[in-house]
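For this depiction, one protein chain was excluded, whereas all remaining protein chains were kept in their positions.
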Amino acid sequence: MFEAVAFYLFAFLTITMFYITVTTQQALYALTALAAGMIFISAFFFILGADFLGVVQIIVYTGAVMALYAFGMMFFDTTRDVVEKRTSPQMIFGMSTLAAILVVAIFVAPIVSDNITAFYPVVEGVGNSQQIGLVLFTKYLVPFEVAAIMLLVAMVAGIVLAGKKMDRSLTLMDCDDAETILQENKES
Amino acid sequence: MEMYLYIALFAPIVGSLFAALFGAQPKTPIVGYVTSALIFTSLVASTVLLGAVMDGEIVHVELMTWIAAGDFYVPFGFQVDQVTVIMMMVVTLVSTIVHVYSIGYMDHDKGYNRFFSYLSAFVFSMMVLVMSDNLLGLFIGWEGVGVCSWLLIGFWYHKESATWAANEAFIMNRIADLAMLIGIFLTYWSMGSVQYDVIFAEAQYIDHSTLVTIGIFLFIGAMGKSAQFPLHTWLADAMEGPTPVSALIHAATMVTAGVYLVIRCAPMYDLMPEVGYFIASLGAFVAMFAATMALVNRDLKRIIAYSTLSQLGYMFVAAGLGAYWVALFHLMAHAFFKALLFLGAGNVMHAMDSELDPVKMGGLFKVMKVTAILMIIASVALAGIWPLAGFFSKDKILEVAFSGEHYILWGTLWVTAGLTAFYSFRLIMLTFFGEERYKNFGFHPHEAYKYMLYAMSPLAVLAVIAGWFEHQFVDFVTQMLPTFEFHTHHVEMILILVTSAIALGGIITAIVMYRNGPLSTKWESQFAYKVLINQYYIPQIYEKFLVQPYRELSDIFWKQIDMKIVDASVDAIATTFYNTGEATRGMQSGNLSTMLKWMVAGLVILLTLAVAFSVGYIAIIG
Amino acid sequence: MLQPVDISFESLNFITLAPMLIAVVGALSILIIDLIKGGLDKTIYVMISLLFLLLDLGTLVDFAGMFKENGTMLGFFNVILIDGIAILGQLIIVVASMMFLPLALTSKRFHEYSNPEFFALFLFMVAGFQFMVSSDNLIMIFVGLETASLALYTLIAMHNRSHSFEAAVKYFTMGALAAGFFAFGSMVFYALTGSIEINQIAVILKADDYANIGYVLVGTTFLLAAFSFKLSLVPFHTWTPDVYEGSSSALASYMAIVPKIAAFVVAMRLFEFLVHSGVVWLEVMLYVIVVLTMTLANVWALVQSDVKRMLAYSSISHAGFVMAAILIGTTQANSALFLYWILFSFTNLGAFTMLWVSRQKDLPHGQNSDHPFSKFSGMVKTMPLAATMMALFMLSLAGLPPFGVFWGKVYMLSAAVSAEYTVLALIMALNSAIAAYYYLKIIVYMFMKEPENCGSVYMSNASLPLKTVIGFSAVLTVFAVILVNPLLEFITPLVYNSGF
Amino acid sequence: MEITLNHYLVLSTILFAIGLIGVMRRKNLLMLFFATEILLNSVNIGFAAISHYYGDLTGQMFAFFIIAIAASEVAVGLGLLVLWYKRNGSIDLDMMSTMKG
Partner (left out) sequence: MLEHILSILIFFPALAALLGFVVNKDSIRVYGIAVAGMEFVLALVLWGAYDPSIAGMQFMERMDLIPAFGISYLLGIDGISLFIIILAAFFTFIGIATLPNLKNIKNLIITLLFLQMTMVGVFAALDAMIFYVFWELSLVPMLYIIGAWGGEKRIYASVKFFLYTFAGSLVMLIGMLFMAFFYFQATGVWSFSILEWYRLVLPENIQLWLFVAFFFGFAIKVPMFPFHTWLPYAHGQAPTIGSVILAAILLKMGTYAFVRFSLPLFPDASVYFMFPIAILAIIMVVYTAMVAYAQKDIKQVVAYSSVSHMGIIVLGTFALNVEGISGAVFLMIAHGVVSGALFMLVGVFYDRRHTKLMSDMGGLAHIMPHYATIFGIMMMASVGLPLTINFVGEFLCLLGFYQQSHIFTLLAGTAIIVGAIYMLAAFKKVFFGNVVHEENKNLPDVNKKELFGLIPLVMIVVWLGVYPKPVLGPINNSVESIVQLMHDKAVTQEAKSVIPDLTKKVVISETIIEEVR
């Protein structure tokens, strides 16, 4: 019973929050709603016993991602109302609703299968993080490392793209200017 | 003897090629002499061959393979037998005379060399036609004479009418040639060969209906060459060519090729009398039909051309009724007097600056005595007055018709004989006698060169005496051709008298009617006159219902169907693709929002189909 | 309590990871070199990258040999799966990457090549793609894909002009949406089978006899949408022309080959068993998508006025053509896919490099895009050899024998014919005819019109390495017929032994 | 009233649909990125739920990697945005259609 109440409550909250996120005119509202939605999602994770995931969700999303977005918002000066040209909202909502209805129509049916076995079963009595750690560093070691590389890529990319070097484009300069710039870079 | 055969055959082409060497140059007198000499050589060789054949030797040679594919095999084979040698004699003799005559006639023409080249080429083609030992070889000559005729009719190619007539002649002949080809095809596929000896031997064993079909198709071929109705219009128009050409090609030789074909295929036509009767009927009809057109015409050469047409009709009557030797006999006699008549007309034209309307002449007898006499001889011969050549041959044809109890044919021919005499002497009277009307038009006629007249004289002699050798002729050719049983001995004299009477009657009527020059123009408004002068409106009908529709249809085919339907539909496919591209490139608006919407739309479409499918699937599987 | 984990080092099959690691190490070393000594010339980075890729290639070739003996190799708890198509995929990725690198050595300066990060990211990207193709684990595929994609977005943007930013943002945003699709699709399959390994999924689905058809289809739909985006199939293709136009020609040529082959390999793993499972829907959908992609892309290419954009649409069309192989699903078809892509890559490289060497920094007055058709007017009169080369590549792309792409096309059509997809084969063939029109268009401009500029513009960016690349591509394109047999003999067993 | 896996899947779907609305509707790029976060998060719920109901950790792993991917995407995406903004002074995506056709 508790589970049901919690589910519906958080479901309602998440849906509302996310709905606000995608509809509000205020960027700040959107950001706040998104952050709230993320937190409510982490609640689901806790309900579902994925404690580690819940923590990560709060830290990464509500902490890091939101901070990044907040920074971005300040940078882009979008704290004021965002004026967006509306183009056929009916179509947008229609399509999304249709997609949702279609998928829901399928998803209301229970999955019938005798063949589902847990390949990495949850072991009772062991902490979630511990189990995750074990799987992560055995089975998913390689993806984990690749994810590390991915984050490195993202970091390098972020630095390169937002960095100062991109301010002056060698592509658009004629050759002489480009050489000078390169010279300067070399000296610095 | 083979050598003589080759000489007879190839001498003309050598002459032609020799002349062609000088083709583009102005007059080179030697060309005329050389070609004439070579044709004469051919004549001599033919005479030698005649002697050989008279001795009973049939010369047959095979020069080389021509076409061999699958089972089809045709060589260049030549054969000189009784019929051939008669034809060769006629052809080479008339050609020689015409060549010599042309040296004078074409004297001032800048196409002198070209003319002789064409003329000799024609003789060669004609020789191939008559000498070939198979149908396809005959077809070579057949087409060859067609081309030479085209070249010669259109000799004065700056004249629109001449080129038009040339093309008309060629195309009309082609129509008939198609039928002839079909006949040849059928011959091959039913008898396995196109060699005369094979097919004549085989003919009696094959299906009769097939044989009849072959006969009809070959005869249609003959109709074209011999200008039988309804393919006759080209002959009158062909008079646009130089007169020697008319004499040689359109009177003496080429046009008789059709008759020759029927005579040559006598063994086949003998097996199908129904076709023969059709040939005879058509011949009789054309004889009458052409003669009526000749009655009123006001063009010297056209009158003679219609007369030729009419006489060809006679020949076909004979050939169709199985009297092949009679047909051949008339062919020969006709060649002599008709060539003579044409050459005479040529002299008149020469004298009158190419004027052809006899109404504008009159009284020329005074200035052109020899020509006039020659032409009168020819006309008398044509009219069939004893003892000239025409009498013997024509009379025999009437006899043949009567003997076969084809009284309608006989009657037609009998009337035609009168008409023939009438228009011949109408021509003579208008041209040579009566008032000297030419003075009103400022002409200064003069007699032709002497040697032209000398050249014509052998023809005159032959026109007179040819008929006297009837018996020898019969004996000679019936060695090969079937003899004809006459059943008319009891009425023979009566027939002769009746025929001669109407001929004489025609002559006298003409003389009386035209003794004072042309008739008054009053009757020109009469219906009969209009029909006749307009050649029964047949050229107009052809123009209106064949030529024009063809032209218009061609235009429609090109502009409406080819361009607007066939081509446009191809282009339409291309433009459809292109336009689809133009119309839908807006999908790529460059706006990110739109792009994302497209992605979601794609997803939704896929989902819809997926769900629809799974619902359907579950409904079916349960 | 958890059991202690006991893993022998051998069971990890470390070797399976070697090629990707080499690339990663290469990338890292470039970053480190840059740290130690900045301002080095681009040539050194090009060469370092080349060397590492060469090493990478060497390992792969070694692999190919090992594979012939051992068959499929698993490594790292079965996350890494090296089978024939993985090897082929990696080989194509690495070789195409190696051919891309010399294109950095232009005579003019372009922004990206002056940054060592470019090369590092490039190598990371290669590693990402390599990871992507050599696994049947959806997580691994996803992570590899994202690594590569994120790097690629950056590489596009690093060209550093307005168009390239626009291209990168568009690509990125749509990529994020596609990532969502991928994740959702994976989730559905996970829900269905409790596994995220494709082989496992296949086994379980088969055991269930596809009882939850609705779930299967929804999952397939999402994955199909995600891969359609990567493979630029209609209607998920909209990014392609813009991104190609925005990025440098060199990178465009790269994008036309490498990300797609990686996606093809994964698509082959994913959809092949579904197509063969008797799920008619997928077959029909793929059929429709393939036909639409080929035809519409061609139709749009017809109306383009910029050569590069035209080539972008043409590459969409080619992708659609090749996608047919996955629909057909026979060994021959799958071999044809690789053969086609290998042969296509040479020609494609040549064509884009021709554009690359004629890239001007300042557009002349009245010219709106980098490579409008009119730029090539009368090229044969000013630069006959270059024009001939360009014509050669175009004819090859059009599928004219005996040039490279033709053989791929023939083999693919033959596969279609042999699997009795007659109508599909006809549509494929006729699409080649439509395509010929726009390829001819540039030939028409080059050979049949009068020149509008002096010829120097066509070589404004040329350098020896670029010319070498062009010459190399041209030679391979012309003499492709010699390559076909060795390639087929190499590809077919690999594909066959991988079970495709 | 038991909460089954289907409930979670439906919830996940609804959230995904909301994310789609955002993706299609937003013209401000930053806010568009929010929507993509929603997409990925909705999937995470699904994974966690499946993981829970099947007693299998794989789902959680997937969710974990999705979070990592989402984070990386934010970094790159913001980097691109910064670049675009510096050049154009706007992050309205309607401004961004210089290439089309």
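A, B, C and D are the chain letters, set down in written order, and residue numbers restart from 1 in every chain.
Methods note: a residue touches a chain if its C-beta (ideal position, glycine included) is under 8 Å from a C-beta of that chain, and two chains touch if they have at least 3 such contacts.
In this text, all values refer to a predicted model and were calculated from it rather than measured experimentally.
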{"item": "Among the chains presented, those that the missing one touches", "value": "B, C"}
{"item": "Residue in contact with the excluded chain [from B:Phe139, B:Tyr260, B:Phe392 or B:Phe422]", "value": "B:Phe139"}
{"item": "Residue of C:Val457, C:Ile470 or C:Val484 in touch with the missing chain, whole complex considered", "value": "C:Val484"}
{"item": "Candidates B:Thr28, B:Thr47, B:Asn167 or B:Thr509 - the one touching the absent chain", "value": "B:Asn167"}
{"item": "Absent-chain contact - pick from B:Met3, B:Val512 or B:Ala574", "value": "B:Ala574"}
{"item": "Subunit C residues touching the omitted chain (full complex)", "value": "380-381, 384, 395, 398, 400-402, 406-407, 410-411, 413-414, 417-418, 422, 425-426, 429-430, 432-433, 436-437, 440, 443-444, 447-448, 481-482, 484-485, 488-489, 492"}
{"item": "Missing-chain contacts mapped onto subunit B", "value": "23-24, 64-72, 136, 139-140, 143-144, 147, 150, 154, 157-158, 160, 163-164, 166-167, 170-171, 174-175, 177-178, 181-182, 184-186, 188-189, 550-551, 553-555, 557-559, 561-562, 566-567, 570, 574"}
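Going forward, only the chains that are shown with their structure count from here on.
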{"item": "Centre distance in Å when subunit A and subunit D are each reduced to the mean of their C-alpha atoms", "value": "5"}
{"item": "For subunit B, residues contacting two or more additional chains", "value": "585, 588, 590, 592-593, 596-597, 600-601, 603, 607, 610-611, 614"}
{"item": "Touching two or more other chains - residues of subunit A", "value": "92, 95-96, 99, 102-103, 105-107, 109, 111, 116, 118-119, 131, 139-140, 143, 147, 150, 153-154, 157, 159-161, 166"}
{"item": "Residues of subunit A touching subunit B in the complex", "value": "87, 91-92, 95-96, 98-99, 102-103, 105-106"}
{"item": "Touch list for subunit B against partner subunit A, complex", "value": "593, 597, 600-601, 603-604, 607-608, 610-611, 614"}
{"item": "For the subunit B and subunit D complex, residues of the former touching the latter", "value": "585, 588-593, 596-597, 600"}
